[in-house]
Structures are given as C-alpha cells and as structure tokens.
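What you see is the complex with one protein chain gone and the rest in place.
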C-alpha cells in the first residue's frame, strides 16, 4: 500500500478516457490545438473572471516560470522555510531567474503568517542597492504540512503584499484539495484575495502530467510567460494531450470530486489516529496529507506490514502519508486496521 | 490534410495501448518506477553497448541539458546555421548554459561539413581568453532539411571533434527516420562513430511526449544530467507514462516500423514530385521531411485544396511537408493526385 | 614600440593628477561621493541634454549591462559579426542575460548597414515563439575596423530600429575618436540620432579604468541598471577614483584633445602608408586604429624591428596598429621610417 505521495497514484479513469478520445486525427502543435484553445474559457468559468492559462507538464516549471515573471533578477521571494519551491526544486526558481533569492520564513503548521512577513519586510531595504529587493510572496495551498490557508489568512497576507508592492503567487500543487477543504469558491481564495498567478496542479489530482499557470489580470504578462515556457523546453509539442487532461478535470467538477475523494481518505485515517491512544496528528489534516507522530518503532512496524510512506526528513517519529484520489478504500481500511493492531 | 509537422499526428495505437496498460496501481514517482528502471537495459540492447538513459518530455529540454553538460558556460557549440537548437528553441541552449554561444555554420543540404568545421575551428582561439572556447559539435540526424548524415560523414566530423577535444552531440528528433533511411545499426551511427550524447526523439515518431538522453560512456555525467533535468522542471513526477512510451517504441522495433511508415509516405510523394514537370525537390528526401520547390501560386493552390503545410521561412516557392508515421495512406494518394491536377 | 592597443598606453598626466588630487580625506563609498554625484551634470553638459550616468571600470561590463537592460532574456541583439560584444567578450552579454542571442551581420568596413539589418529583420518572426525576438541594435563607434559611422548612417540604422521597435545601443569604447573624426557634436551622433544607451569609453582614451553608461531618456531604467551593476560586482567601493577620471576627461574637453592626439598619430602613419608603393590601408583610417595590408614577410620585418602589433586573426598579411593618445611622436616618426626602409 503506497501512501508515499499522490503523484504515485495512477491516472483517474475519466482523465485517461479523455486522453484516449483526444487521440483522433491531427492537431496543431505547441498549444494551438482546439483543446488548448478552450482552456482560457474553461478556467474563466471556474474562476468566475476572464483569465489566461498556460498549460505545462510539471509544477516545478510552473512555479519557476511564475516566480521569474514576478521577480526581477535581483529580487527576493518570500516563502515558508519548508516551501516546495525552497526545499524540493533543486534550485529551479534560482536557475530560472539568476540572481533572485528565496527568503524562507518560519510559520506554524507550514503556513506563512502575515505578522512574520511584515516584520521581515521591515528589516529589508537597509542595505540599499546591496540587498535583494523583496518582490513577491509565494503561498502553498494546501501547504506542505497538509494544512490550508483560509480566506482570512490569504487576505491578510495579500494586504501585506499590496502595502509593500509585492506580487502574490500561489503554488497550488494541491489547490483542489484546499478548495474542497474550505468549501470556498476558487475565486474567493485566489484573485478575489489578491493572488496574481496560481500554479494550478492537476498531476497530483488524478492526471497524468498536467499543470496550468492561471494568470489573474496582467494581460501584458502573457507573451513573456509563453516565452519563458518555450525557452525552458516546456512548450510540449503535442500539447493537446496535456490540455485535454485539464479540460476533463474541470468538466463537471471532476477535479473537486477527485479531491474530495482524496481528502475523504485522509479524513478517515485522521479520525482513526485521533481515537488512537499513542499516535498523534502533527498538524490538523485539512487536505489529503497527514503527518503522523508515533514512535519510530511503531512507524517501522507499519512499514514492515507493507505500508509505504516517507519518514519526514530530520525526524524518526514523524511520518507523512499522502492519500491519492485514486487510492482504494480497501487500503484505507487495512491501514486503519494496522494502526490499531500495532498499538 | 495536415503535413505541417510530424508532431501534429496522433499517438500510434501500440504506444497508447502501452500507456493504458501502465495505468495500473501505484508506481514510484520521479523515474524510480519499474518502467523507467528498464530503460537502460532496453536502450543498451538496441545500441549494443551499456548506456544510461534519461527520459524526458521534450526535445528542447533534452538538447539543452545535453549541450549544457558538454560545454562550459564560456564555450561555444558548433552547429548548422539552420539547426533547430539555433533557430527554433528561443534561446533555450543559452538559457540552460548562460554565457555559451552557438556558432551556426553553413553547409549544403542542411548538413555540417567536416571541412567547414575544420576551417572555422582554425580561426578560433586567436582572441585568447576573450573568445568563447569551441567545446562540442552538434549534428541533427535527420537534418532540418530532411537529409541524413551517412556513417562516413559522421565519422569525418567526429574525427575533427576528437582532434580538437570537442564532444559530439546528436539531436535525434528524427533519429528513427535516419536509422531506417540508412539501414545502419543505431550503434554504427552513434557511439561507434564518436557520438557522446544522443537526444533520442520519440514524440515525433508516434509517441505522446517522450524523449531520451542517451549517454554513451561518461558514467560520471549521469548525476549532473539528473540534476540539470530536475532543476529545469523536467523530472516529470509520473514518469512511468513517459518511460513506457519509450519501452513500447523499442519493443519489437516498433520505432523502426513507424519510421519506415513515415519515410515511405515521404518517398511516395517524392517519387511523384520527381516525375512532375514543374515541381522539384529542394533536397534529397532521405527521411520523412520533403521540401517542395514550386511556384508560389501552385503551392497556394495546394493549400486551397486543403493541404496544410509550412512555407519555408524566407521563401515563397519552398514548402516543407512532413509525413507523420500515423498519417493515412488515403491522404498521400490525394496529395499526389492534387500535385498532378494543379499543374 | 607598442602599437598593439590603446589600452596598453599609460594614463594621461592630467587624469593621473586628478586621481591624486581626489585622494584627500574620506568619501562616501559606492558612488555616493561628490565626484560621482557630479557626473550627471558634467555629462549632461557635454551631451546637451539631461542624462543619467553610471560609472564603472570596464567596457565589457558596461556593454553587457546595457544590452541586458534593453533585451528580454529571449531576445536577440543585432550587431556586426566582428563586433567586440560578439567576438571579444567571452560570452559576457549572454552571461549577463541568459537566453539572449547575438546576431552578427556582415557589413563593409566593419559597419552595420541599414539595408542588411532591414533584410535580416524581415526574415525574423516566422518561427513565432520558437525564435528569439530582435530587441535592439548595437553599433560600435568607432568600429572595430577603425572606421566611423557618420550621422546619416546612424540615423538610417536608427530609423530601422524605431520601425521595428528595437532599442539602439552604441558601444563607444572609442567614442571620443569618432567624435573628433566626425567633427560632430556628441549629441548629434547619439540621442539626436536615436541612441538609447551609450557605453562611453575612457579607459582607451588616457584613463586608468573608467567607463560610463550614458542613458538618454528612460528614467525608469536607472534603478535596474544600478542593480545590474551591483550584482555583477561592478559597483566599485571607492568609486571616486573612477568618477574623477571621467570628470577630468570631460573637463576642458580633455577627452577630445586626447582623442585628437591619437587620431593624429594614426593619420600620420596612414599618410605614409598611402604614399607607400606596396603597403595598403585595408579600410579608411577614421579614428586611431589602422589596418595595414602588407605581405607577411614585410609585416614580420616590421616586428623584427621592434614594432609590436597584432596580426589580424585569420590573416597573415593584415596588421592592426592602434595609436594611443599617450603614444610618443618619436615612435610615430620611427614607425614611418621603418615602413619606408623595409620596402
């Protein structure tokens, strides 16, 4: 049973079917196909505003391109110290934008906190031209700790951003899980709350490889974003097969159905942990990631029973379990059973 | 009828089937799945030597990563002036390797010529530390002009490379078409002829999105190549779906069957052009690309009949037609018919 | 006798004196000293318009920073194929602006030609997002061939630039020599003719190490230029010693006096060559560089007599002699004497 990551799950059947159906005849390459051309409209409906969308294959590329667009090559990006862009992209944001720096701030439950940001910003600028210029804030929604920013938290951070002339980026690798968790509208937690670009993740939510840069406003950014995508080698030639995944995801709210499935699996196990005498949740489970604090021996026993997951780097009593939307209910049941057996 | 490019064709059925079959259960992400792990063996068999393979989604990324590996950031890359890396990648090689330069040399029929290279190299170095250092030669096989380097030509260029301490790269976006055209073994036209890295293209040959960096020797390069792939955002998380395309291509020589199909279509139309009173082939048709020289009015008439193709940049009497392996025979028949009707 | 380059000459006495005089007490670092702060005014007077000036130590840095400012990292820079930025800066422009390309065009007498540029530009754009975007034209004044663009030539090129939304850069490593040669005002051959940024060279004209980016208009560029200078390590801490060189150069038109001296030396030798039975000038001598075409044996004889110069790369019968403003008249006399003796 694999709970290592949601990107180790298979492709959801409706997504695969959509790919198969798109495999008819020829289609113009490089995102000039009919599927890609429908993306703007499809996303505009979901986000209730006119937006521009750039499809691509990976979130690292999406994030790096977005950050490079919003940060001069002598700027700095405010993010959580444990943000994926800071810890897990092998310097991609710095490679895409040579000279920029990521400033990783602390924050409870994997979240940036408006006060921390304000305090940090107040300390910037004293070195004048010698110091990088804070240029944007990047939030991960849902966070790397499995928690979710609510509208108030986003709005508070956005206010700091606006007050300091910073842009606001959202790394939405698990955006769908956050939307479901909050029960909020996509619009409310993005552009209405001040987000400039969202990296909309679909790969972790049942797609094969599909992400989208969703740009709110800033029509003048589009050409530059396209260029950044091309010169990074991310303008996939047969883009129809990526775009169709995105369209299928949005169709009939499949993306929310899938995320609800994933969140539900996580919730089931979270409930079991909460009732458990010795296991604990490190942070609230608000999406499809769950951080289980349990003695190393117990976690090891779980692995010995065939439960595959990551020990959190730097800890021997903290496990991350991620619940893919394509996970099977039987596996959840078995996982709960094992949890209770081991103790 | 779309003859604009082979990357506008659909995915070949056996490739799609392989993708569908791979969609079972979970698989480790980031190329640690069982399909990705079989690539080295599968490619080693085809190339008759032990090699390391890096799967990725686009040729631009593959080329740029390979060039960056073989060229210091103050080096220069010798290529044909019309090479894809020079004209069609929006500066990707220079973005991946800031400071390097591409030196585009002239050459008949889209091919670099050993003598030209030697002469150009002789003129380098006089500016000492002020001038970029020639570091590698990059060939496109088949070329952007639809021609193919034979073993002798590659060997001659390779000899120049070795004599000048340059590496040799092959952009094999249409490598399969070249192999079929030459009837040579993949080994003979790559490592046996001195190639260090081949960008093996499969996307244009019936895949959805699948390329591979094939590294001959240089085991110490592997970690750096992996890092370059990751930080560029090209370590696709669900890599199994890319790797399985490559495995399916190699299986039972499907890649050669598909390329033979594509080349055969091109040949049929080339034969018709050769018999034609006014149309001409600009260069020998050795792969699946065909350059048709014909008065603008005639080419326009062809387009008016629904034949979609590119006018070659800078020309009004030169059309490029590319024959995808998934093209339909009926379309070729109709194309020949139109050619003869129009005149 | 060293005629290798004008950057091998010593510092002119008035410049050295100015440096010595500036060595009093303390001065704010990083260009906040009183000398640096007078630069804008001093240059504005010379150029008859309000301008902003960035002092720095090398021309390569000045050119690279200027080009990066005017070219997106997916743009291309039109220049002469033999431009210093293209051949002699070891990829600095590409390092400062990863992803940009330099397009080296041919042109008689080391000069770009408006028609060539127009023709080249007409061929761009056909590859869409796949091809770098022409973004600026860079002229060298005086050129690397020792010739000088007249106002008409600059204006013609500028017209092409404006018509194509390109910026215009002037590499003025030997700008003083061109001003003297033309007898034109600095304004006439720069901003009045459409130049956006001039890299004003003083090092070759009797300074120790002093160049200035002279920005015409574009007040919004200034902060970015400052940042580019800083992060490249070119914000010299004790900038007063650079700025004072520039001030001393402009003072009482010393820069023109020095350039006239240099040009005069070149002219003396050019006159001798023109009267000579076998030696020839490869190009008109319009500044302080002279290209002497003479059989290799004769040039070798000249070197054997202690005349130090460069054979032009790729030629065995073409010598470049550069006349520094601090050259001595006796050396010119002796050079002429040797020329006539050898034949």
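Quick notes on this structure:
First chain written, first letter: the chains are A, B and C, and each begins at residue 1.
By our rule, contacts are C-beta pairs under 8 Å (C-beta built on N, C-alpha and C of every residue); 3 or more make two chains touch, one makes a residue touch a chain.
This one's a predicted model, so the numbers in the text were calculated from it and none came from an experiment.
Although it is not drawn here, the omitted chain touches the following shown chains in the complete assembly: A, B, C. Within the whole complex, the absent chain has one touching residue among C:54, C:71 or C:90, and that is C:90. Considering C:187, C:209 or C:281, the position touching the chain not shown turns out to be C:209 (whole complex). Although one chain is not displayed, its contacts with chain B can still be listed: residues 30, 72-74, 98-99, 129-130, 133, 224, 226-228, 230-231, 235.
Interface with the hidden chain, as seen from chain A, comprises residues 73-74, 76, 87-92, 94-95, 98-102, 123, 126-127, 129-132, 313-314. Taking the whole complex into account, chain C touches the unshown chain at residues 2, 4-5, 7-11, 16, 19-20, 23-29, 57-62, 64, 89-92, 95, 98, 203-204, 208-209, 227, 230-238, 241-242, 324.
FYI, only the chains that are shown with their structure count from here on.
Of all chains, the one whose Cα centroid sits at the greatest distance from that of chain A is C. Rounded to whole angstrom, the centroid-to-centroid distance between chain A and chain B, based on C-alpha atoms, equals 34 Å.
Multi-chain contact residues of chain C, defined as those touching 2 or more other chains: 73-74, 98-99, 129-130.
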